[in-house]
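Removed: one protein chain of the complex. Kept in place: all other protein chains.
For chain A:
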Amino acid sequence: MAASSDRIPPPFPATEEPGAGPSDMADGDSDEGEDIFSNPMAVSRGVSQPDNVNEEPPDLFSEEEASSTTVKSNGVHSDDDNDLFADEEAHVELSTDTPGSSARKELSTSSGPHPASSFTRSPAAMQPTSLEQLEEEESKDSFDVDVAVTNPEKIGDGMNAYVAYKVSTRTSLAMFRSKTFSVRRRYSDFLGLYEKLSVKQSLHGCIIPPPPEKSVVGMTKVKVGMDDPSSVEFVERRRAALERYLQRVVAHPSLLQDPDVREFLEKEELPRAVSTQALSGAGFLKMINKASDAVNKMTIKMNESDTWFEDKFQEVENEEQQLRKLQAVVDSLVNHRKELCGSTAVFAKSMAMLGNSEDNTALSRALSQLAEVEDKMEQLHQEQAASDFFIFAELLADYIRLLGAVRGCFDQRVRAWQRWQEAQSTLQKKREAEAKLLWANKPDKLQQAKEEITEWEARVTQHERDFDRIGMTVRKEVLRFEKEKAKDFRSQIVKYLEAMLQSQQRLVKFWEAFLPEAKAIA
């Protein structure tokens, strides 16, 4: 996902984002980059619109690049960071395919050996070329970090076996040890990174992208053997998800700064992450939901002076619900598509038998040809099924997890508020204690009380500042997230439709080849 934090104008007071006007995007492609998912009824709708759409070439394959990057700081980053972060892009590197950009292309670009399953997407033969390559060249200059996850390799045997992935980075940023490098990482390393980031960044209100969930069943199959189709599918699914995860991490301006991220990308050997036990089984959503419940149970309810947060939170919850619904139907689609593959293959065989049985020569031949066409159709359906799953279903899964993470950062803000309130109430108590001491006239204890008051005053101030800061970060993060999400969805759907388009063009060829056979029947 492209970074868009740089696109957001100067720090917001508690007001709407400037540039929040209704869709007065200059060019005809005004729906480019518009967030797909903003609830038209939400107060903050205008906020989530990209503010500089004009800069964005109305092109499928461009992210925000090349164009101006007056990077705005929001107090979280130091000014130095801004220069480094002009338009960083999480790019998929080592793409053998037509290079393009990130999130959309994870399917077709990982240069590692594709798993030999039917779920491999064949390099799109029909990629739009010239304009897109132009964009690519323009944008290359401004992309700072590209990451890719490739070459899954089973290490070891039996129940201790694991899969190691190659994590490759290509970057122009000075903070890295070189321009291109790669390391080997295993799944628990990715989890460990997430854990570290969560712990650290949680106080800041960032949306930490979650990695794919653990799967005991999936991994057990792999441990047993990596050759059967379902293991192959599992590994590919995980590889692609890990890649998207990393791309999102490096696309995030603050996270990229984090030394843990750098270490993850660069360091040859990582200490084995052990605390990932906590993230077993149910996964992140459950963890976040538990945290949410804890927040809700707190007795001090937040008095929201700014409805933006309430409204936005509601929006996020609604969206999550819709996505779950969509996910259920897409799962149904994937299953039905697999059924279609099966029934088409079976039908093709049956047709072939019928053709053999037929005593009219020309008709017999035509029926055999029909059987072959149906075989080819099955192949098309298989590819379509891969598309359904890897493009569509995984997109939804990613975003359901991400929305969970968004909810998580809202919770962080509430907790920050609670800490502030608690500090205030403690300060109040200290002041009362001091008053009592004044009255009781105990000078030495009084001195201590005064010191404590000073200390707590400072704490209250600190917590208040933290709360404000988190609030601003959350807003910024959410806006950035929405923009990314809109782009991501759009590009994935376009990719999905592209795949369908290719399918259909091949379908036409198959039937056109069959037609003369049918006409030749006499």
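In this section, a residue touches a chain if its C-beta (ideal position, glycine included) is under 8 Å from a C-beta of that chain, and two chains touch if they have at least 3 such contacts; residues count from 1.
As a convention for this text, contacts and distances are computed from a predicted model.
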Omitted chain, identified by the protein name its UniProt record gives, among "Auxin-responsive protein", "Sorting nexin", "Large ribosomal subunit protein bL19m" or "Glycosylphosphatidylinositol anchor attachment 1 protein": "Sorting nexin"
Full-complex contact with the absent chain, from A:T180, A:T220, A:Q314 or A:S350: A:S350
Residue of A:V147, A:V330, A:A416 or A:I470 in touch with the missing chain, whole complex considered: A:V330
Residue of A:T307, A:S425 or A:Q505 in touch with the missing chain, whole complex considered: A:Q505
Chain A residues that touch the omitted chain in the full complex: 29, 31, 34-37, 58-60, 126, 128-131, 319, 322-323, 325-326, 329-330, 332-333, 336-337, 339-340, 343-344, 346-347, 350-351, 353-354, 357-360, 362-363, 366-367, 370, 486, 489-490, 493-494, 497-498, 500-501, 504-505, 507-508, 511-512, 514-515, 518-519, 521-522
